[in-house]
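For reference, the structure discussed in these notes is given below.
Every protein chain of the complex appears in place save one, which is left out.
Up next, subunit A:
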Amino acid sequence: MATLTVPSAVPSVSEDCEQLKKAFSGWGTNEKLIIDILGHRNAEQRNLIRKTYAETYGEDLLKALDKELTSDFERLVLLWTLDPAERDALLANESTKRWTSSNQVLMEIACTRSANQLLHARQAYHARYKKSLEEDVAHHTTGDFRKLLLPLVSAYRYEGDEVNMTLAKTEAKLLHEKISSKAYSDDDVIKVLGTRSKAQINATLNHYKNEYGNDIIEDLEADPKDEFLALVRSTVKCLVYPEKYFEEILRQAINKRGTDEGALTRIISTRAEFDLKIIADEYQRRNSVPLTRAIVKDTHGDYEKMLLVLAGDDEA
């Protein structure tokens, strides 16, 4: 469930654009206005605002925001304003570049989005970067990481609930064998994680636990220093219980000395219009404190305000 709230009486698009233009004019910037408007509009509305703003003022709204805002607040607003497909394309592209490379973010996008959301991201990637996501991922990753990531970003998984229990048994056994012999990047492991439907993988992992006693995640913790193994673990989590994965990333981002704003911004802006409510509930369950309170403690200023608005905190 989303945490984004949109007022029941939404001002017209031209009104929104006018207000935004006002927020930029004169000395300084009216950040509150920006948060109030953009923080309470859904993707369709934001796209319309961008289009109308460009037609009315001859300037890309995102460029105007870039000029006026700075630092973490700017990053959050820019990421948020994009529609989900473009946002994912941008994050994915960053993840393939040298200084901002991140196998984890690529996996996160590939595994927590629905089949169609991932597809739209791939389409947005073509439009924005004039190449395909898979060619960039293939070109910029090597070895086991490429072996896992390429099928993940290229997948178009079946999304039905139908599950083949016999197959679940066979594949649970297969996974157990490979994991026991530490063959984490074996073709068959990649095949299961990279092609099966989420429902099928879930059934397989349930069977794994029934049959072998352990959660597959426990069996994937053999070597804490093995980065590939860590990626495989996260892949499993993202495919089968993404809210737990996101809760963990948020917890680490907030508890870290000084906060990992990159991760915090990414998760809040990418999940606010999808399942941030479920993630926030999981966060409270696990940490005994509401996510919004943790955000207040750990961040400040306009950045904090925007995060809270997106996380559904109406007081902000």
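Throughout what follows, a residue touches a chain if its C-beta (ideal position, glycine included) is under 8 Å from a C-beta of that chain, and two chains touch if they have at least 3 such contacts; residues count from 1.
The definition used in the following text is that contacts and distances are computed from a predicted model.
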item: Record-based protein name (UniProt) of the chain missing from this complex, from "Annexin 4", "AP complex subunit sigma", "Small ribosomal subunit protein uS17m" or "histidine--tRNA ligase"; value: "Annexin 4"
item: Sole residue of A:Ala155, A:Ala203 or A:Ala294 that reaches the chain not shown, by the stated touch rule; value: A:Ala155
item: Candidates A:Lys67, A:Lys131, A:Lys256 or A:His300 - the one touching the absent chain; value: A:Lys131
item: Footprint left on subunit A by the chain that the document does not show; value: 119, 122-123, 126, 130-135, 138-139, 146, 150-151, 154-160, 162, 187, 191, 194-197
